[in-house]
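All protein chains but one are shown at their positions in the complex.
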Amino acid sequence: MLDVQGIRKRFGGITAVDDVSFQVAPHSITGLIGPNGSGKTVTFNLIGGLSRVEGGQIFFQGERIDRLSPDAVTQRGIGRTFQNVKIFPDFSVAENLVIMGQPREVLRCGRSIFWNARPGEIGARNRDLLELVGLSEKRDEPAGSLSYGQQKLLAFVALMALRPDPGLILLDEPMAGVNPRLVTTLLGLIRLFQARGKTFLIIEHDMRVIMELCSTVIVLDQGRKIAEGPPTEVRRDERVIEAYLGR
Amino acid sequence: MTRNGFGLLQAPAFVVVGVLYPWLFPGDYLIHLGSLVCLYVILTSSLNLIIGYTGQFAVAHAAFYGVGAYGSVLLVTRLGVPVWMAAMAAIVLAGLFALVIGLLTLRLRGAYLAICTFAFSELFRLTLDNWVSLTNGANGIIIRFTLPTIALPGLPGWRFESRPAYYYLFLLLAGATVCLIQRIVSSDVGRVLQAIRQDEVLARVAGFPTYRYKVVAFVVGSMLAAVAGATYAPYLSYIAPDLFDINETIYILMIVMIGGLRTIGGPLWGSILLVSLPQLLDIKPVVRMLVYGVTLIIIMVRLPGGLSQIGQSLVGFVARRRLRGLPVGAGSAGRSDA
Partner (left out) sequence: MSSLLLDLVIHGLVTGSIYATVALGLTLTYGVMGILNFAHGELLMVGAYVAYVLVTGYGVNFLVATLAAMAAVALLAVLIERTTFRFARNEHLNGLVISLGLIAILQNLALARWGADPLSIPPPLPQIVDIFGVTIGLQRIVVFGLTVGLIGLFMAFLRFTTLGKAIRATAQSPTVASILGIRVNRVISLAFAMGAGLAALAGALIGTIYNLTPYMGGLPAMKAFVVVILGGLGSVGGAIIAGFLLGVAESLGGGLISSAFKDGFGFAALIVVLLTRPWGLFGFRPEREEG
């Protein structure tokens, strides 16, 4: 589904990502791990179009996407979350979902100026999504007033409200700063949506999560891929152990 | 979440008071004041769209107001273009300037828009001051034409020969502007604009071509300022470069911010209070600007949460609170995880 070929990216004098290649199979959950500064988030930025690759190519469902702007990438069917959870703080919880589902083109949105200008109605799908994460009661509250964990849930579920339906979901450290009970909830959600047909690529530091969820794990260190394979294999790989410990 | 904070109750009240105003407050001076307030409602509401809702810091608003004024006047006096057509052309011209500036800068960091609109504003004033053969320089232009009569089917024409006649035009335009902005804000477009203000990166990642939306908001807002200029010039009978410089933009911005950014009622109440009070109390412009300047800074400093909190500032806050009978903003502090 996602085919990353030899991507490269430098910042100033530092090579953040150096000749990284990997593939993500449809309907799988793939993990992307590595010590801090190994280029994981940069890779996400490159895939998502927030950064421009300086070498190599990225293909999604056969189509080349590395030259596209972030909004175009999302419209092709890739959604992502951020390490520091991003939601629209002044919008209500419901509105955070509504905006994900509305038309993107200026002209199509412009029609709603002249008729149908009703406040964002919350359709059945969004209502279900909120129920799923237990935020139904909060739906009119400003998203900025939610707790960190609730915001993470909201950000996750907002991706599912995206239209067109995203096929690939990039999660950037979904478990960071989250209490154990919420970890379980999130694990359940990820599996649920995998069953519904979605593909996940997850950056994580929490090894238990990686072990539980992922069928394949890719390991980066200082911008290079140093290992790839099932989690049990990767865990025993010497280079991986050295990368995490040998500093 | 209140996106426009302007209840359904307020609208008819404004309309009624607005229409009856010349009877309630007769006399040339007061009616002129009414026109002035309406003018500023247009200017502040349109600036609010750009800065308040979309979060784009553009400071050339008075220059676009000036393009509308000088543009239409010059087209009439130099090229003999019929007045209403000249007004339309001037508005389109303002839109073109805004389009160029927007296309050039809105792909870049916000600082670029701020700087370029600042530069454009100064350049516009300079051109007005120095291109004397065209604009009569700093002396300004005395306007000897009025708006031509508008033919109304089945009714006597709308003749612009008295203050009330002009007043109703401005009232109509102000009302139309507020309506338009309210419709935009509560539409899908408005939702995107507000998303852009809150977090543009997130808006892009959510699939929106934010660049286009920003340009649209900027152009629409700027063209509305030109509408104000084109219609107000013949009424004022005199235009000069110093009516359209950066200080005027600052004044408009002050009203928006003190009245309540990002609300529909803010520019309304702000214009009503902050434009008429100094006139009625006969406060000199120097004093007025000093007071407003200090007030503006105090507001900026006392609301460290930033502009996102300013939707609750002074007048806007009071108006909405009274309207809803509720405290504004449902603050649910630190609940535990789900």
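Labels for the chains are A and B, by order of writing; each one numbers its residues from 1.
Going forward, a residue touches a chain if its C-beta (ideal position, glycine included) is under 8 Å from a C-beta of that chain, and two chains touch if they have at least 3 such contacts.
Please read these numbers as outputs of a predicted model, since none were measured by experiment.
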| item | value |
| --- | --- |
| Sole residue of B:L30, B:L43 or B:V59 that reaches the chain not shown, by the stated touch rule | B:V59 |
| Of A:V4, A:V20, A:L50 or A:I65, the one touching the omitted chain in the full complex | A:L50 |
| Touching the absent chain when the full complex is considered, from B:L126, B:I150 or B:L280 | B:L126 |
| Residue ranges of chain B at the interface with the undisplayed chain | 51, 55, 57, 59, 104-105, 107-112, 114-116, 118-120, 122-123, 125-127, 130-131, 201, 211, 245-247, 250-251, 253-254, 257, 286-287, 289-290, 292-294, 296-297, 300-301, 304, 306-307 |
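Simple rule for what comes next: only the chains that are shown with their structure count from here on.
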| item | value |
| --- | --- |
| Chain B contact footprint on chain A (complex, rising order) | 48, 50, 69-71, 74-75, 80, 82, 86-92, 95, 98-100, 102-106, 108-110, 112-114, 117-120, 133-135, 138, 140-142, 145-150, 153, 162, 178-179, 181-182, 185 |
| Footprint of chain A on chain B - complex, ascending | 1, 3, 183-184, 186-189, 191-192, 194-195, 198-199, 201-202, 204-210, 212-213, 216, 308, 329-338 |
